[in-house]
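For this depiction, one protein chain was excluded, whereas all remaining protein chains were kept in their positions.
== chain A ==
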Amino acid sequence: MNFTHLREKNKMNTETLKDYILEIADNSLILGQRFGELCGHGPSLETDIALTNMSLDLFGQVRSYYQYIAQLSEEEKTEDDIAFLRLERDYKNVLLVEQPNTDFGYVITRQYFFDVFHLMLMQQLQYSKDETLSAIAKKGIKEVSYHKRFSGDWLKRLGDGTKESHERVQKAVNDLWPYTNELFEMTEAATAATEAGVGVDAGQLKEPYYKEVSELLKEATLEVPESKYFHKGGKQGVHTEHMGYILSDMQFMQRTYPGMKW
């Protein structure tokens, strides 16, 4: 018997693999950039440092992913090219992570909504057949576990805090909730990666995700929104109006001084 066709089916096309890695990596890049904007603007010195620490954790992960993509690319590319020289439509991050730092309530809610998903994803990705992705996930688990602890603790404090903190964080929860469903959307690349044993079936994370998030919201004395309408498009490169501003800020140096190094 000839099993070649089976092997072919399980072998991933490199371009598809790169697309899949971008889907994961761009989330960390854009969220890291949002945190970076807060450097020196945190509500207290201690939280300011905590937010920048998390930003650096995320950028560390991004570097590993982009170095891997650069390695997989046929043309000569560096991690910086991938981070700074793409057009808006080429970024595959979910819409959630590009939402603005409206106030500390939004920062924490956005972070918590992403962290719960991120940790679940890493916990599955560590079993990827792709050794590089598996290694990045194993290292990321410890970092992301702390992120979730930080954002979850703060969400409880704000929700169960003063009248003002409760109202403001509830507003953030209501506004950001419609962006959560996109986390579980399966693109073609994600489906192919999952079939090849490289990627994670995000759809399976949906139920445990909403269970965990809802429980914490209740503990924080917050209402769980009942939105039936959800935004999506980020994974296809169709972003909200905020994305252009993030990129112009982030790409400015490399566009103005091409090839510049620190």
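Criterion: a residue touches a chain if its C-beta (ideal position, glycine included) is under 8 Å from a C-beta of that chain, and two chains touch if they have at least 3 such contacts; residues count from 1.
By our rule, contacts and distances are computed from a predicted model.
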| item | value |
| --- | --- |
| Undepicted complex member, UniProt protein name, chosen from "3-isopropylmalate dehydratase", "NADH-quinone oxidoreductase subunit M", "Phenylacetate-CoA oxygenase subunit PaaB" or "Leucine-binding protein domain-containing protein" | "Phenylacetate-CoA oxygenase subunit PaaB" |
| Per the touch definition above, residue among A:T162, A:Q204 or A:S248 touching the missing chain | A:T162 |
| Full-complex contact with the absent chain, from A:F35, A:Y106, A:F150 or A:Y179 | A:F150 |
| Residue of A:E46, A:E131 or A:E241 touching the missing chain in the full complex | A:E46 |
| Interface residues of chain A (partner: the chain not displayed) | 43-47, 49-50, 53, 104, 146, 149-150, 153, 157, 161-162 |
